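Provided herewith is a single structure, encoded as structure tokens, for subsequent inquiry.
Of the protein chains in this complex, all but one are displayed in their positions.
Chain IDs A, B and C follow the sequence of writing; residue 1 opens each chain.
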Amino acid sequence: MSNPSKTTEVQTFEPRIVAFLCKWCSSAGSDLAGVSRIQYSANATPITIPCSGSVSPMYILSAFNKGADGVLISGCHPGDCHYMEGNYLARRKLYLVKELLQFIGLESERFRMSWVSAAEGVKFAEVVDEFVEDLRVLGPQNRLKAER
Amino acid sequence: MEKILSQEKLREWVDALDDCEVYAPAFADSVWNFARVKAGADIDLSHTNTIGSVKEFAFPQREVFFCFEKKDGVPVLTPTLPDPKPTVVFGVRPCDGRGMPRNDTVFNKEFEDPYYWARRNKLTLVGLACNQPHSPNCFCQSVGGSPHAEEGLDILMTDLGDRFHVKGVTAKGVEAMERGRDAFDAVSDADQAEVEKVHATSRSHSQRPLGNLDAIAEAIRESFDSPLWADMAQHCIGCGICTFLCPTCHCFDINDEVINPTTGEGERVRTWDNCQFPDFTMHTSGHNPRGDLGSRLRQRVSHKFLYFVENHKTQQCTGCGRCITECPVGIDIIAVLERVGQS
Amino acid sequence: MTDNIYLPKIGRIVGINEETLGARAIKTFKVEFPNGDGFEHNCGQCAMLSMFGKGESMISIASSPLVKEYKQFSIMKMGRVTSAFHAAKIGDFIGIRGPYGNQFPLDDWKGRDLVFIGGGVGLAPIWPVIQTAVARREDFGKITVFYGARTSSDIMYEADFEKLKASAEVQLSVDSPEEGWPGYTGFVPANLMDKAPTPDNAIAITCGPPIMIKFVIQNLQALGFADEQIYTTIENKMKCGVGKCGRCNVGKDYVCVKGPVYSWAELKSLPQEY
Partner (left out) sequence: MVNVEEIRGYAAGLLEKGEVKSVLGFRRGSASAFAEPCTLIEASDAASLVWDPTCLNNLALYLVKDRKQQAVSKTPDTRPVGIVAKGCDSRAIGVLLQENYFKREDVVVIGVSCEGTGVVDPRKLSAKLKGRTASRVTFDGADGINVSVYGDGTETVIPAREVLADRCLECRAATPTLNDVVFGETVEARGYNEPFHAAKEAEKVSEDERWANWEHHFDRCLRCFACRAVCPMCYCPECVVDSTTFVVTLGTSAEEKANRIRWCERSANTSESAVYHLTRAIHLAGRCIDCGECERVCPVNIPLRLLNTKLEKEAFEMFEYQAGHDIEQASLLSSFRDEDPNSFIR
């Protein structure tokens, strides 16, 4: 049953995404999306990092604490890491972060990971668009957000 | 004012306090702690002692002092003095009750603490005498208290089995009783005799002795440089359990929490702090006057049994025993005082 | 309603003087009260200064109580709050509450010689005493000021020392040899021994790094100063400034209330926790 007031909220709510993008692939991928003039949601604040493997779980927790509605980590495809194995290490670590966040009941859609190469501007735009749509349905993230 | 309240009518009295926030002990998560009572029927006074002490009603773990922001480049401060509803706390054990006047002293002396008093003035403490000690670590009588001490309480209730004896100790307490006046009955001579008997029996239970408190203070003074402290703190893990649960530990920290770094908006916040943490006394330079666990144990014990006595003529310990029972490694303040006394 | 002891007044930085440079630079800030809610203070008292968003620090008031229009604070760059002060510009606003603590018993010292011994930023707490003593010159006997810094460029209040020479004997020292340095070369306690001020009817007031204070007091005692004739100030980490937060105690005393000024006779009776 649809709730009219909720529908309005979903329509006006603009999710805020913090996107940690590896400098070698995903950040370049997002640049490509930009220079290719692909229309996609402007809800993601990109933070370029040296490698998806360099993402500390603290970044993710801190982003949610500061009010992010979603956190995206994006790195090079397996086998393509500039540092050989950073993304493999990231995959393991972030799998555990994902499981932990789900375990305590943060909505599982709020944390996402993707492999986006420098050539995949379209994919990057899709990833962000999909994420934004899913977050719109969920509404604002209040579970881990600081209540100050 | 002294009255009798049957077990069934307790809920009636509580319901009559409907313009107040009522709290009472509740057993949840395998532990007794104060919880909001929504209806009189929920109240359960079969508790031992609560894990948290009653201090948190006047001295919450987090208190916002004021909000700050910048308007046209000028800081604007908005004080956030609390304005709570009148709050009545049931089931306060006499050790916790005695803790409050000691906290009052701290938040009164030299400078009056407006945040503490905004809450404290709205607080009515309904005590429940302990008919028997809850744990082998209860030692209220060894620090000048008693299982039915009235000090610090507004009302003292005594469990007489099927009914309570209820004594209004302060004007605030009497007023709270007046509000539920229909629930109370008069005290008969037999009731009076029974209360006295219950109290006498409660005092007769053996508690761990401390000996002469003046001698203890002197022994602590003499042992400041003793290696005993380091030895007794050998297994201390340096956590905050003993102080956070203590009904009289009042140390706090003040920090600025920034909400919006762009606008400079934020809050200045008081939080509980603890003399057992390493940074508690550490200077900005890194120099730390109490840099090891031994000196921190010494501080906790000295504060309660020497410094507070020197400043305010009474111990800052009411014998609730929480710090002993809850210590993860068995550090026992009575045993500590015994060893210091013997040294 | 009672005063809110935790609510700072708003102060405005109207002057900044770079006293010394380096990793632990010292700057002196002149602060006015734009809302007209300034306060009086006594020699030796401190104030809790705020940088909103960073926190508070207890800083001794370095200006003379006789100066009513502004207050002065000499702040060494040490941590979060003091770094924020060092990044501040003229016109910036700060929070300020106080004054806190006891004072130097200047009135008890009438008619006596005063010997001031300062080192580094430790000059700041005793500076208002020097200023007041000089302003009430006829109340006191001989006034001598010993001050030492690591190098001549680390000397605080350099210009003021020149003025001071008119009414007091000034004995400056630097720790290591410097070409063209007219004053004493060596540590402050050594300079003190070298000049050997008389203890007769004198009061010695010292403040500086703990190690300096230790040797100054030893040397004062060697010169014949009694414990009651020696005054110093101590510091501990403080948060509330009003004797409640529980961390600055030395034995039973909260330094923020009972201190920071102690005679050596008093300090000796307290445990060494500072």
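Operating definition for what follows: contacts are C-beta pairs under 8 Å (C-beta built on N, C-alpha and C of every residue); 3 or more make two chains touch, one makes a residue touch a chain.
Everything quoted here is computed from the prediction, not taken from an experiment.
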Task: Displayed partners of the chain not shown (whole complex) - done: A, B, C
Open item on the list: Given that one chain is not shown, which residue among C:4, C:17, C:83 or C:167 touches it?
Closed with: C:83
- [ ] Could you tell which one of B:90, B:164 or B:244 touches the chain left off the display?
- [x] B:244
Task: Contacts of subunit A with the absent chain, listed as residue ranges - done: 57-58, 61-62, 65, 78, 85, 88-89, 91-93, 95-108, 112-115, 127, 130, 143-147
Task: On subunit C, residues whose C-beta touches the chain left out of the figure - done: 23-24, 54, 77-80, 82-84, 86
Task: Interface with the unshown chain - residue positions in subunit B - done: 27, 29-33, 46-48, 51-52, 61-62, 132-137, 234-235, 237-241, 244-245, 253, 255, 257, 269, 271-272, 274, 277-280, 282, 284-287, 324-332, 334-335
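Rule of thumb we're sticking to: only the chains that are shown with their structure count from here on.
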Task: Innermost chain by mean C-alpha position - done: B
Task: Distance from subunit C to subunit B - Cα centre to Cα centre, in angstrom - done: 39
TODO: Sort out for me which residues of subunit B touch subunit C in the complex.
DONE: 65-66, 68, 70, 73-75, 77, 79, 81, 106-107, 109-115, 117, 224, 250-256, 258, 261, 264, 266, 268, 270, 273, 275, 280-285, 287, 289-290, 295, 299, 302-303, 306-308, 310-311
Task: Complex interface listing, subunit C residues touching subunit B - done: 1-8, 10, 50, 52-57, 78-79, 82, 93, 95, 210, 235-237, 239-240, 242-252, 257, 271, 273-274
